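A single protein chain has been removed from this complex, and every other one stays in its place.
And then subunit A:
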Amino acid sequence: MAPAGGGLKGFFRQRKIKDAGVVKPPPKKRSKNAEQQQQCANIQKGAAADDGDDGCGAEEAELRLFDMDMTYGPCIGVTRLRRWERAAAMGLSPPPHLRDLIIILQQQQQQQQARDDLPPLKSSINAVHGRRSISLECLWAGKV
């Protein structure tokens, strides 16, 4: 089927598909909030001291320090609660308030699931509850 114009060269010409493919997003204005989110990507104890932001809170930063502490052993492959209980059984005296944090989150998640009537998640990932955002799994879960 010979094309209308341009001859054979026009037959094979590629045309840009307008509505699909990778589209570069327009550059966003960096707001104050985004900057705070960036900071929370690093593990800094005092960085996100104010609870008001929606990045990682002080509690999550503390839990991440617990993950990275090598006296309690490797963190990948076990849930934080199980690692805490293992450390307690070995006599390493991990800080008790961390366990309370994890238990509270677990209960909140269970309540939420019961309310939403969803099937239980295969891996308990982040749960954003209000201003807090802590996880039941260690910080490397799903990323390694």
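Brief remarks on what is shown
One rule holds for everything that comes next: contacts are C-beta pairs under 8 Å (C-beta built on N, C-alpha and C of every residue); 3 or more make two chains touch, one makes a residue touch a chain; residues count from 1.
Everything below uses one rule, namely that contacts and distances are computed from a predicted model.
Per UniProt, the protein behind the absent chain is "DNA polymerase delta small subunit"; the candidates were "Vacuolar ATPase assembly protein VMA22", "histidine kinase", "serine C-palmitoyltransferase" or "DNA polymerase delta small subunit". Of the listed positions A:G10, A:P74 or A:P95, the one in contact with the omitted chain in the full complex is A:P74.
The set of subunit A residues touching the chain not shown comprises 70-71, 73-74, 76-79, 82, 85-86, 89-90.
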